[in-house]
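There's a structure below that I have some questions on.
One protein chain is absent from this view; the other protein chains keep their places.
Note that the chains take the letters A and B in the order they are written out, and that residue 1 is the start of every chain.
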Amino acid sequence: MSTRTMAWWLGSFARRPVAIFGLAVILAVIVAAILAPLLAPFDPSAIDPINRLSPPDAAHWFGTDQFGRDSLSRAIYATRMALFIGVGVVAFALVTGVPVGVFSALFPRLGHVMMRAVDVLMAFPSLLLALGLIVILGPSPVNSVIALGAGFLTTTTRIVYGLTLRLRTETYVEAARSMGSRTGWLVLKHILPNLISPLLVQASFVFAFAQLGAASLDFLGLGAPPEIPSWGNMLAESRTFVTRAPWLLFFPGMMIVLTAFALNVVGDSLRDRLDPRLREMLGSER
Amino acid sequence: MSAPPILAVHDLRTSFAVRRAGRKVHVQAVDGVSLTLAAGEVLGIVGESGCGKTTVGRTIMRLAHADSGRVMFDGADVIGARGADLKSLRLGIRMVFQDPYASLNPRRSIGDSVAEAGDINRAFASRGERTRRVAETLAAVGLDPAFATRFPHELSGGQRQRVGIARAILPAPSIVIADEPVSALDVSVQAQVLNLLADLREKLGLSMLFISHDLGVIGHVSDRVAVMYMGRIVETADTRSILEAPMHPYTLALMAAVPKPDPTLRIARALETGEPPSQFGRPVGCAYAPRCPLASDRCRVEAPLLRPLGARMVACHNVGT
Partner (left out) sequence: MLKVSDLTVSIGPDDAPIDLVSGVSFLIEKGEILGLVGESGCGKSMTSLAVMGLLPRPGPRIRAGRVELDGADVRGLMPWQRVEIGHARVAMIFQEPMTSLNPVLRVGDQIAEAVRVHDRVSGSAALVRARELLEMVRIPDAGMQLSAFPHQLSGGMRQRVMIAVALACRPQVLIADEPTTALDVTVQYQILGLLRELCNALEMAMLFITHDMGVIAQLADRVAVMYAGRIVETAPVRTLFDAPGHPYTRGLMACMPIRGVGQQRLKSIPGQAPQPDGVPVGCKFAPRCSEVRQSCRMASPPRLQVGPGHEALCAFPITDGRPL
């Protein structure tokens, strides 16, 4: 992506304080994930039974949990899990959704069959689908990615399918066909480049909902194992102590909400930026 | 005068299945079209919307599938061509599209778009050759070769159309099919592009099939004109004859309806000449009969064939006998 394009995307945030806030949150999460060992005041697994369940204070900004572990440090390390899930789910959705969507649109007979299969998948509420897959695959962070990814690949496929159908009728695609291009060339040179922008917007939303989905799975004990800090795990563990130590519920919950909100807001801004271009890109009404 | 035509079309038929109100309906877009194009000649195909002129062009380019008929390019079959023949066809007959805003991929640089035919058919021996030919072609259409690195949104409509022409002529084709190449352009830009096409035709010895609904443009650009109505050619003649002495009733109606820039000819009142029938309800017999002042019973039953009348071809029972 050239600097010009990047500058154009960054323009999505101009004069939108909420969007800039969202962007800041996301950057903070990324920085926290990368620099976790430097930023976390304590080792997230360090047990300190004397100070268990203590409320937030100068030493422990987020308080401590039932083992005396520093909540803040756990929350910081949990950003790694959040990113892992987010990136993993987006990648899964794209890697499966894009080829299925593109080829379904280019080969109508195949397409009809595939789209019915996608319909079947979509009939399941995404969380139930994820739960079902976890039961089959067994709980682990990687399996969380697959289970959640399966839910998102349906919407991604549909979006790609719709876009490709439209792109297929574009005059420049016809021009390429008139020169004797084969399907591979069309896909590589014409279809995929035009999918990047809308998929970028879609990715931000998928990332957001993946957080919520992962938190749900972790909360149910079906995602990341309890040793690995994740916001969902932290929420799960806080259940027993919620009356005594509400801060254990509050801070991880806050992180989930904030991250999902930030991603949604950023996604909205990107999509608004893209919208007129999207209309122009997909052909005008004449 | 007796050199074989560079393009010969015999009884071409092309149809589509269209979904209408839930059912599949058969539309015969091209219904038995025959024409020839001599080397170095410009044949104008004119008609209103739905007459099939664009489909004729697309069928020759193999963008649409012909039901029957033959198309011969320099003696070689077009419709069934495969392999090496197909490749030379793709490079030898090229198309310029109507909409300069839609015919270029907004994500590809101008240079990439112009060179695409060569890239797909591996016609460049080296990267250097590719760059050189792109630069030459851009210069030939009156654009600065530096445009090769720019993107379509940076160019105006007229410039984009020049890029479309550059893309068409890069592989040094024999025939260019221009499908309404200036219809989306302003009059002043239109003139520039038409002049460009005339220059290129001379310099490169191109033969052209010029498709348009605009009689003024067709009249200026073409050596011969074929008038189409409802999928068939109703009259073919050299341009002067068509413009000065049209014979087919539809051609006459078309000429009468074109607004001429002459303020002494005023539109005084509404003249009802009917409208082209829907493509889904093609009448038996002559397609123009429902609107034709000369229509006889024979016309409604028997479709007239395109037959020679002096130096021209006319498809009408009631003309010139």
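Heads up, the rule we're going with is that a residue touches a chain if its C-beta (ideal position, glycine included) is under 8 Å from a C-beta of that chain, and two chains touch if they have at least 3 such contacts.
In this text, all values refer to a predicted model and were calculated from it rather than measured experimentally.
Student: Out of B:Pro100, B:Gly219, B:Gly285 or B:Pro304, which is the one that touches the chain we can't see?
Tutor: B:Gly219
Student: Out of B:Ser68, B:Thr149 or B:Asn195, which residue would touch the omitted chain in the full complex?
Tutor: B:Asn195
Student: What is the set of subunit B residues that contact the non-displayed chain in the whole complex?
Tutor: 48-49, 156, 158, 186-192, 194-195, 198, 213-217, 219-221, 239-240, 243, 253-254, 256-273, 275-276, 278
Quick note on the criterion: only the chains that are shown with their structure count from here on.
Student: Distance from the CA centroid of subunit A to that of subunit B, rounded to the nearest Å?
Tutor: Roughly 50 Å, centre to centre.
Student: How about subunit A: which of its residues touch subunit B in the complex?
Tutor: On the subunit A side, the touching residues are 170-182, 185, 189-190, 193-194, 280-281, 283-284.
Student: For the complex, which residues does subunit B have touching subunit A?
Tutor: Touching subunit A from subunit B are residues 61-63, 86-87, 90, 94-95, 97-99, 101-108, 112-113, 116-117, 120-121, 164, 167.
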